[in-house]
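Left out: one protein chain. Kept in place: all the others.
Labels for the chains are A, B and C, by order of writing; each one numbers its residues from 1.
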């Protein structure tokens, strides 16, 4: 990531079942998505909310990965899940709430798998880069940054997606940066326009929540887009990328 | 504004002299900019900063308007300047600091000239639309909204440009909305990428500060782009607009 | 203001009628409040909300002032209301929305009446002091600053009252500063504790919305406290002031 190619990552917020995951993966693959995302471990605000299926979800992701030849991005939330995620996934996600969980960052730094590091909800640019440094200082240089919105007073979106951080990072770091407009806005109808804007500003990819039945999703349904919108998103992102002399990367082979 | 066409407004932060204004206007016109901006009355944080040239600046703008056939957008800051601006300009700007100066909004509502209303630094979407309503309730329906960045903790830009407000407004209002990435980021090197993003997200135009000698500008030099960057900006904005099935509007005749 | 004495200003958000105003003024006087507040001109977010009674409200305030010997603080929102407010009131309030309405600040600077200047919703300390400078640079040095809460992501109060601005101002300015916990929290049950905290941090006074029937108030009912709570507030503020070697000022004579 981070070269001329642009990637679109698609998938559900959480892996809920083999059926749900296969259905969505098929849509993502057919639309031209190059990576598949889906949470096995969910860091939820409340201890009483659905916390993810855990290792069975990782096994589902492994099946989907093989069947559709889609590399997998999924989140680790502690040392235990980190070890399992490393076995199953092509890219380890560290979520916004853990951006300054330095113990976890150092553990991820001892892995050889790429790490997708999300910006914390009120993290400055410097703090994000120093958190990446925690991973790299342990020897893992394959870090991908991710802007996913910050906390402000504005109430028309759940978070305020700060796209200016993309050119700001490009000026001072070699690290690739992708944008998550699903969490960044929290609203389905903002995902498509903000994805176009993310690529237009220079991001190396977008991370999109897709669900064929968002009203039944176990988490974050209101921000998941439908498969047909995802297909349109891939087309539009591709067209914008071309204006910048970039292209959607060809399907990545699962490593 | 607000149809299929997309507009690029260019010009200096402040009108400093006839020479400076003519030079920049020539660049803006040649690059394909459709409107010209330049401040005659500057609402400055400090009473001891340059406050604008006042009416002589309006006269300079009038000459430039005629010479280059560029319609003029310029700011009014009180009833007195409003009356003068109305005589000289094609569009009256109400700045962010005056977004809730309701007396001024009502006065602008009694004019027949279009009003460009900038979002306040911590205004919600609802507050912006209700301020527009203050203008429209007096009979002037030609209101153009403008996103120019909001105040947050983030320190890599002077303000945080909130592009998600563009699709949010498009869902609930017929009013056109443009984006000002110059004030929205306060940094020259962010203006081009954020302009592309603004058009990609669906904005009806961008408002750009241009200066041929930004290091000598009397205000906001660090965010002014050079004429050659402005020309590149117009080309890139045009290309992005076409992806969305829109085009840069043909040169507007000064009314 | 600004010496050893501490002042408590009480009154309704808006003057609604002579009866309502007299009733509240009687409570404020009896409880030991030293100034009376009440809006005649209300800068409301929506043009369709109650905008204040205008000059008739000023006349009501004048009667109350005489009857209860309570000096009056009331808001001016433009040049027209400023002239009237100056005739009737002992202190001119400039609201948060007008903190950078520089034309109005300069007009207030040409008055001889003290000006209470409220901090804007996202104003920095420097911006607040420079707005005060707009008033003083015209010759009126009697400026009182007011913290009334700033915009943040926090949702348990309407605004986030930033009490640290009080000692920050005391270090670099001779100007007195008061705190408005009614607007600063937007919630009745936070007004009493935040008033104590305001005096404890070193503020020169508090500005309190009081209403005997808050559920019938024409504006800001949810943040108005009842007369009996106001009486308790005066007592507690007085006790806190004494810990700091200060006292509640004796009743001020209306000038």
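By our rule, contacts are C-beta pairs under 8 Å (C-beta built on N, C-alpha and C of every residue); 3 or more make two chains touch, one makes a residue touch a chain.
Quick caveat: nothing in here was measured; it's all calculated off a predicted structure.
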item: Partner chains on view for the chain not depicted; value: A, B, C
item: Given C:45, C:137 or C:157, the one touching the chain that is not displayed; value: C:157
item: Contact residue for the chain not shown (choose from C:81, C:98 or C:122); value: C:122
item: Candidates C:5, C:202 or C:221 - the one touching the absent chain; value: C:202
item: Touch list for chain A against the chain that is not drawn; value: 43-48, 77-80, 97-98, 100-104, 106, 121-122, 126-127, 130, 133-134, 137, 150-151
item: Residues in chain B touching the chain absent from view; value: 151-153
item: Where the missing chain touches chain C, by residue; value: 122, 124-125, 150, 152-157, 160-168, 171, 184-185, 189-190, 193-194, 196-202, 236, 239-240, 243-244
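Everything that follows uses one rule, which is that only the chains that are shown with their structure count from here on.
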item: Among all chain pairs, the one with the most C-beta contacts; value: A-B
item: Centre-most chain, if every chain is reduced to its averaged C-alpha atoms; value: B
item: Centroid spacing, where centroids are CA-atom means, of chain A and chain B in whole angstrom; value: 35
item: Approximate Å spacing (C-alpha centroids) for the pair chain A, chain C; value: 48
item: Sites on chain B at which at least two other chains make contact; value: 122, 150
